[in-house]
Each structure stands twice: as C-alpha cells, then as structure tokens.
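My questions all concern the structure below.
Only a single protein chain was left out; the remaining protein chains are all shown in position.
Chain naming follows the written order as A and B, and within any one chain the residues start at number 1.
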Amino acid sequence: MSSQALQASNMEQLLEGIWKQNPVFVMALGMCPALAVTVSAFNALGMGLATTFVLICSCTLISMLRRFIPKEVRIATYIVIIATFVTLVDYIIQAVSLALYEALGAFIQLIVVNCIILGRVESHAAKNPPLSALVNALGMGIGFTIGLFALGSVREILGAGKLFGLSLFGDHFQPWVVMVLPPGGFFVLGLWLLFFAWLAKRKEARHGA
Amino acid sequence: MSGEQPVHVVPPVNSLRMVRTLMLVTALCGGLIVAVWQVTQPAIAANKKVVLERSVRALIPDAARIVEFDASDKGVTASKGDPAAGAVRFYAAYDKEGKLDAIAAEGGARGYSDTVRVLYGYRRDCECIFGIQVTQMKETPGIGDKIITDPAFLKNFERLDVSLTPDMKSLFNAVKTVKHGTKQFGWEIDAIAGATITSKAVGRGINDSAQRLLPLLLPKLEALQQNGGAQ
Partner (left out) sequence: MEHETLGQIFIITVLSSNLVLAMFLGLCPFLGVSSKLETAVPMGIATSFVMLVASLCSFALNELLTRFDLEFLRLIAYIAVIASAVQLVEMVMKKVSPALFRALGIFLPLITTNCAVLGIALFQTARGYDFAQSVAFSLGGGVGFSLALILMAGVRERLNLSNLPSVMHGTALSLMLAGLLSLAFMGFGGIGVAR
C-alpha cells in the first residue's frame, strides 16, 4: 500500500470511530461508565480521556505483541494487559486530580470490563500493525469521549444549570434534578439514541426511496 | 465438514509457549505497575494531605500546626500509614504558642445515595463539637446537599453536647438527629425538613465516631497538650 493510501485509510479509521461506529450512540457499548459518571461535563471528559488512554495503550501494546501471543491464552493476556493500564490510569488520576478521582470513584477500575476495549482489541488490534491499531483506538476513544461529553453536558445543563461548574442561567433557574440522578442518565442517553436513530432513518429515506 | 480442512497437528511444545508468554506478559505488566506506582505515590500522598489539611483548616482557622494521631486501646500514637484495625484517626490542632486548640475527626454513615462523611471539631473546655465540614457527599443536589449550606442546620453544630459519662466509657447522651423543629436538648441535631435521611446520616456518623474516639482520647488529652504534639 502506498503511503498516501495508508494515510487515507488511517484517517478513515479515525473518523469511523468518531461517527459511523461511535461506541456510545451507534454501538451502545461501554454504557455502565457512560451513565454512572456523566453527571457533569467535567467528569464525562475525565472518564472519556481515561478510557481513551487505556484503549490506546492496550491496543498498541497488544498489536505489537500480536505475533507472540498464542491463540489459546489470548483473552487472558488481553485482560491482564488492559487491567495493567487501568491500574496505571487509576494511579495517574489520583496523583493529578483527587477531585476527579473522588467523582469517578470505582468506575475508573471498571474501565477494565468496558466492552469497547476488549472488543477493539479482539477485532482490530490483534490483527493489525501498531500504527493502525493506535489510530483506530484513538478514533474510538474520541468517539466515546464525545458521546460521554454529550451526555454529561446535557445532564449538567438541565440538572444543575451549569456547564463545567459555571452557572448558565442565573439564580432563577429551577434545576431539573432528576437529570443528575440515575433515571435521568437513562432518559438522556435514550433521547440521544432516539435522535441518531431518527437521523439515520431520514438519511435512509432520502437515499433509498 | 470433513475433508475440507487438512489435519492440523498441534505441537506439544505449545503449552510451554502459552505459560511462557503469560509469565512474560505478567512480568512486564507487573513491572510497569510497580514503576508507575513508585512515581505516583508521593504525589498521591501529598494530594490527600492537602485535601485533609484544607478541611481541618476550614474547621479550625487559627491552627498553626496540625498533627495526625491514631487512638486505640493501647494509647495514642502518631499516625503512620493507614490506621490499624480498631484504631481511630484524629487530627490535633495546635495554636501559635504550641498549645492544643482543638481536635478534629471524621465520621461517616450511609445517607440517601452513598456514604456521607463529615469532619467535626471538638474542644475539651466545652466538651462539645463546635463545627463540621462535609468531606464526602453524593446526596441529591438541592435536597441532601443542603447539609453543606443550610445555616439553621449548621447552627446545630456550634455547641453540640458530647460530654462523657463520669467513668469516661461512653457518651452521656448519644448524638441523635430529630425531626425538623423538635430539637430540645444540646445533644440533638435538628434535621433539615425534606432531607431527613441525609441529616440522620450526619448524626449517625458523628455519633459513631465520637462514641469510639472520645473515650479513648480524653484520658490521654493531657499528654497531648504537654508534649505540644511531638511524640
């Protein structure tokens, strides 16, 4: 493959993770953290970045080692590697921002069972060279972060009248508290999915009919 | 299906290869974790200290020096790492002259959503709690989180009676949260109307902690005063 073609396909992969195969809105993967921590835009970004970090590191390392891992023990090896990077990101977050750590809580460690990572590794990183794996992981990570951010910001705006802690509507705003509570998480994600399903349907109707 | 695929003979050395790979990978990962842990530990410890000191200073603004101690039935010792089982951690605040000003300790109990933790300040001369700082709270915004801001609720803690029985084995009257508007005694906490569960969590947290800490601490208070904290 010429280097230009390679670059093009890398770019494609990046965008694919962000739009066509967006883990939150299209594939509905990795939802446990998506709903639990997205009570504010800041938390959502933090979680998204942490997951992206684990995703990129795991995919790259596994891609580099892919010829040395025997088929039989591959899942076990993948999980050990993913768990390692999750432990690392856990310590890094604690060292950098205790506030973020308190907000995300146990869900940082739960990144290890995030289906996105294992799915990516199994379907892509294990079969492709490191650069491709990295780009793909980056795309997925960015898509995931965007998804979380969309959730977190809507919930924070409606449920607390703020974005990133900055008050948006002034003192008379009556916060829609349920949005920052568990049911709100379900509702907001459901509405976003509805929106994207509707978009897809419209596109289909225009192109197909 | 038969006849489509050639017979595949699995070489017996495969299990050795599997084990070897797993061991190598685990060793690599283990090494990575330990390395990052070494690097981040000092930063994490420093962060925790900063957060704690901030809360203690918010409670006791004039504190010149804050020393961490653990109280257990074996006595009061300077803190090292995590408190041992059965030991209660507290913070002694000394003023500019090195005299013991107040004690701060943390108590926690389950509220509506999750644990509510408060840091409370205690002074010997009034045998009372003189203030609280909420250190951990995930209660419902606008309802449970009023424990941080509601002035009437916070007034409960300006002189909360936690005097001990004469034998110093337990609190004379357990700290109790009562329904909004029904507070009669100095050891009761008037709950916030509409946020009873969270208010009760604060009461239970303080009670549990004080019941465990004060009987262990009070007999040793003189020693802490004199040494000026140097142990």
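Note that a contact is a pair of C-beta atoms (placed from the backbone, for glycine too) under 8 Å apart; a residue touches a chain by one contact, two chains touch by 3 or more.
Note that the coordinates shown come from a computational prediction; the quantities given were computed from them, not determined experimentally.
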| item | value |
| --- | --- |
| Touch with the omitted chain, as defined above, among A:18, A:69 or A:112 | A:112 |
| Which residue of A:15, A:64, A:80 or A:163 touches the chain not shown here | A:80 |
| Chain A residues touching the omitted chain (full complex) | 28-29, 31-33, 35-36, 75-76, 79-80, 83-84, 86-87, 90-91, 105-106, 109-110, 112-115, 118, 178, 181-187, 189-191, 193-194, 197-198, 201 |
| Residue ranges of chain B at the interface with the undisplayed chain | 29-30, 33-34, 37, 108-113, 115, 197, 200-201, 204-205, 208 |
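Please note the rule applied: only the chains that are shown with their structure count from here on.
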| item | value |
| --- | --- |
| Chain A-chain B separation of Cα centroids, rounded to whole Å | 33 |
| List of chain A residues in touch with chain B within their complex | 65, 68-70, 72-73, 76-77, 80-81, 83-84, 87-88, 91-92, 94-96, 98, 102, 159-160, 175, 177, 180-181 |
| Complex interface listing, chain B residues touching chain A | 14, 17-18, 21-22, 25-26, 29-30, 32-33, 36-37, 40-41, 43-44, 47-48, 51, 136, 140-143 |
